[in-house]
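Note that this complex is displayed minus one protein chain, with the remaining chains in position.
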Amino acid sequence: MRRIGFLGPHATFTEQALRSLPQAEGAELVPLPGNPAVLAAVRDGSVDAGCVPIENSVEGAVPPVLDGLVSDPPLVIVQEAVLAVRFVLLVRPGTALAEIRAVASHGHGIAQTRGWIAENLPAAEVRVATSTSEGAAQVARGEVDAAVSSPLAAAQHGLEVLADDIADNADAVTRFVLLTRPAPPPPPTGHDRTTLALTTENRPGSLLGLLTELAVRGVDLTRIESRPIKDKHNEYWFHLDCSGHVAEPAMGEALAALHRRSESVRFLGSYSRATGSAGPATGAGAPAVPLNGADAEAYRAATAWLDGLRNGACT
Amino acid sequence: MRRIGFLGPHATFTEQALRSLPQAEGAELVPLPGNPAVLAAVRDGSVDAGCVPIENSVEGAVPPVLDGLVSDPPLVIVQEAVLAVRFVLLVRPGTALAEIRAVASHGHGIAQTRGWIAENLPAAEVRVATSTSEGAAQVARGEVDAAVSSPLAAAQHGLEVLADDIADNADAVTRFVLLTRPAPPPPPTGHDRTTLALTTENRPGSLLGLLTELAVRGVDLTRIESRPIKDKHNEYWFHLDCSGHVAEPAMGEALAALHRRSESVRFLGSYSRATGSAGPATGAGAPAVPLNGADAEAYRAATAWLDGLRNGACT
Amino acid sequence: MRRIGFLGPHATFTEQALRSLPQAEGAELVPLPGNPAVLAAVRDGSVDAGCVPIENSVEGAVPPVLDGLVSDPPLVIVQEAVLAVRFVLLVRPGTALAEIRAVASHGHGIAQTRGWIAENLPAAEVRVATSTSEGAAQVARGEVDAAVSSPLAAAQHGLEVLADDIADNADAVTRFVLLTRPAPPPPPTGHDRTTLALTTENRPGSLLGLLTELAVRGVDLTRIESRPIKDKHNEYWFHLDCSGHVAEPAMGEALAALHRRSESVRFLGSYSRATGSAGPATGAGAPAVPLNGADAEAYRAATAWLDGLRNGACT
Partner (left out) sequence: MRRIGFLGPHATFTEQALRSLPQAEGAELVPLPGNPAVLAAVRDGSVDAGCVPIENSVEGAVPPVLDGLVSDPPLVIVQEAVLAVRFVLLVRPGTALAEIRAVASHGHGIAQTRGWIAENLPAAEVRVATSTSEGAAQVARGEVDAAVSSPLAAAQHGLEVLADDIADNADAVTRFVLLTRPAPPPPPTGHDRTTLALTTENRPGSLLGLLTELAVRGVDLTRIESRPIKDKHNEYWFHLDCSGHVAEPAMGEALAALHRRSESVRFLGSYSRATGSAGPATGAGAPAVPLNGADAEAYRAATAWLDGLRNGACT
């Protein structure tokens, strides 16, 4: 990949997550003015891939990203990164807490430091910026007095850290995904995740029926979200994260079953689950308790047996 | 097929059912001394096919046939016939009811006329014959005084019908099946049945899990029987009749799933359900209420979609 | 219980099973001419209870008993006994094998020694008797030359054992049940069985739905049989044995659910599972792997919580 878009300006948490990925090496990282802009740039080909946050351990899902993923034309996730989020309060050098009248940040930054701000800056006006780094830029430009941002933004914008670790929840992690236009999925690693979204007829038991299609094939569900469908009352996209990879027979058969039984289903990628230094994997879910016969060898043997039956063998 | 075995001698209900089948035309019909003998003759190749009763609407399953079907080497059902069974009492010409001291029949003939015999021949000794027609032969040879048999056996053995329609249940039908050594199944007709037997781990919910594999794929279960496994306490073969044909994708996927999840599964054939003049179909079960997406076209579309996903397409 | 009926004459396997039960102590044991006669005698009050075989580990279910259990007026099982069945060949003293021209037994005795008879008495005529002990009586009266019977019948009828252990399957056990008119069930022992029969609408998934009602409440299914409903084509009674007791909340709730969802359901008793010297329990099924929250205490706590909710408490 030569060009990868992300929520700019430089020094956002998204850039930090993106730089932890192997795909970022040697690529041109392109700051863009919003997550919708990142998705649009991938879709129109002005970048080869884009990095966006999808879920935060405190805030939950990132609704515009979920909604953007089910728009057209299709996109797929090829990689994920999990980042422990550390918020700091940035000011122009020399500014004291008592001098802060306006503080800016991205909506998620504001949401995750609400308690700290209420206690320490009760009178400050809070302004929404398009990113935490843009908030820092506003401080540098003198438009506001402080920003809730990442530590990286201090150097980027020539600011100083007035307060560190100001998140209300110190253990928050955010999960980011790298998106491309449709492409063959990366090969299975044995600890993969498959993301998909589906809509279903609005009748009793239809969601249960779809989840049963996963369960009978030993596919574990690690996350489920519902998002209202634009322009339709009482209808939802269900966003699912599952254990496994589309190349595996159990997942393949489960996806085919969802394709038959749901009103519409959107495959959003199979990719390796993030682990390691970037922080604990989000939604890694249960240690796989394999259903009897859910492994690839059992599928291979069963298919061979079935082929035999259809051709006159019996065992 | 050149040679087809059946429970002899000539004029049994089994022969009558066999003669209703297209396969009987031009074939040599070979009377054999018992249903186990019929199965053995198919297995050892001394006949090309065999016809045996499998289920009676009054008596239920025919246990030795069910048990024989799951023995080795494997056999498959290629056709079924349903016969309305009409029992008569045969005697040597001139014999009066009061003169009958001993009456013979096959065990099923005895069971299905028990009420009539108790009322009309309370003092008669009842003897088990290897077939209803053999019972008639015993009358002809003077070994017993009467036989509960089919009307055809009268002419065959030179006897006369002393009482007609003596079955306790006038509407009884028996389902017969034509068996061969493993061979490609007959092509699907759109109203087919698949017969199979399986064993499962003896733990809670395991049978339910297997039935769920059928249900999620819209395969309807029309009959279930349990038969103890020889030499094992508390373990059972479950014999199932299902709607559909192994050549159809829903049934194929369901069978493959059973192969993965059951301890052992025996495919016993896919074949057209009997209807029409031979009597009402046994176990024809429910009018197919198709599960959304269970038809072959939905399977084809889902497979094509999945192939696309694995190769980088998304829709 | 003062009078208990059983399949006579004396010295049948049924009497042997009955004598192993605590209820037989001090009771008058009344021989009756058949299992249907035993059920009828319990129903009309001429005996207080009746003992009948219900299942054999080789032969499977005893169809007339299953069918009789779902007739009217209702009966319930209050106790079971499991008996290892040992067949012997009885003759009048001094009879040699070569002299045997006719051999009598109950149909189950004939079925379970078919292989031995075919090998050792290939030319003998086989006659059906109403019980194994009645077969022995026929030998004593000189009507046949030999009987397949229980060892006890030798002394009873003054016969000698010409061949011992002649069952084709040496490990066969038969399960017997003690029946009464409806009465409060015996108290739970912690290792109980509940027997029931039900019919269901003939549509796809209806049996699965009923089994799910058991499974979600942690009730284990240890046996399932289908029996055709007299006078109806393609409709069945399903006979079920389950782990647990009607007095327990999980089983109670499951039964109530079956009552709501099945076409008709017949409760056939909750009673202690047989174990011990009488032979291994048939259908004892799985060691209970308790479903989370299926025990009585969890039910009690949940009910108390629900009562609270309905009255304005929340926890």
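Per-chain numbering from 1; labels A, B and C assigned in written order.
Going forward, a contact is a pair of C-beta atoms (placed from the backbone, for glycine too) under 8 Å apart; a residue touches a chain by one contact, two chains touch by 3 or more.
All values derive from a computational prediction rather than experimental measurement.
*Asks:* For the full complex, can you list every visible chain touched by the one that's not shown?
*Replies:* Across all of the complex, the chain we cannot see touches A, C.
*Asks:* From the list A:Arg92, A:Arg127, A:His191 or A:Arg310, pick the residue that touches the absent chain.
*Replies:* Missing-chain contact among the listed residues: A:Arg127.
*Asks:* Looking at A:Ala24, A:Ile110 or A:Ala153, which makes contact with the chain not pictured?
*Replies:* Only one listed residue reaches the unshown chain, and that is A:Ile110.
*Asks:* Which residue among A:Ala27, A:Val58 or A:Leu97 touches the omitted chain?
*Replies:* A:Val58
*Asks:* Which subunit C residues would touch the chain omitted from the figure, given the whole complex?
*Replies:* Where subunit C meets the chain not shown: residues 74, 76, 182-185, 201, 209, 212-213, 216, 246-247, 252-253, 255-257, 259-261, 266-267, 291-294, 298-299, 301-303, 305-306, 309-315.
*Asks:* So that we can see where the missing chain sits, which residues of subunit A does it touch?
*Replies:* Spelled out for subunit A, the touching residues are 56-60, 63, 107, 110, 125-128, 143, 169, 171, 173, 202-205, 207-208, 211-212, 215, 218, 220-228, 230-231, 233-234, 236, 238, 280-286, 288-289, 291.
Assume only the chains that are shown with their structure count from here on.
*Asks:* Looking at subunit A with subunit B, do both copies bring the same residues to the contact (over half shared) or different ones?
*Replies:* Comparing the two copies, subunit A and subunit B contact each other through largely the same residue numbers, since over half are shared.
*Asks:* Please report how many Å separate the Cα centroid of subunit A from that of subunit C, as a whole number.
*Replies:* So the centroids are 60 Å from each other.
*Asks:* Using the average of all C-alpha atoms in each chain as its centre, how far is it in Å between subunit B and subunit C?
*Replies:* 26
*Asks:* So which bits of subunit C are touching at least two other chains?
*Replies:* In subunit C, no residue touches at least two other chains, as defined above.
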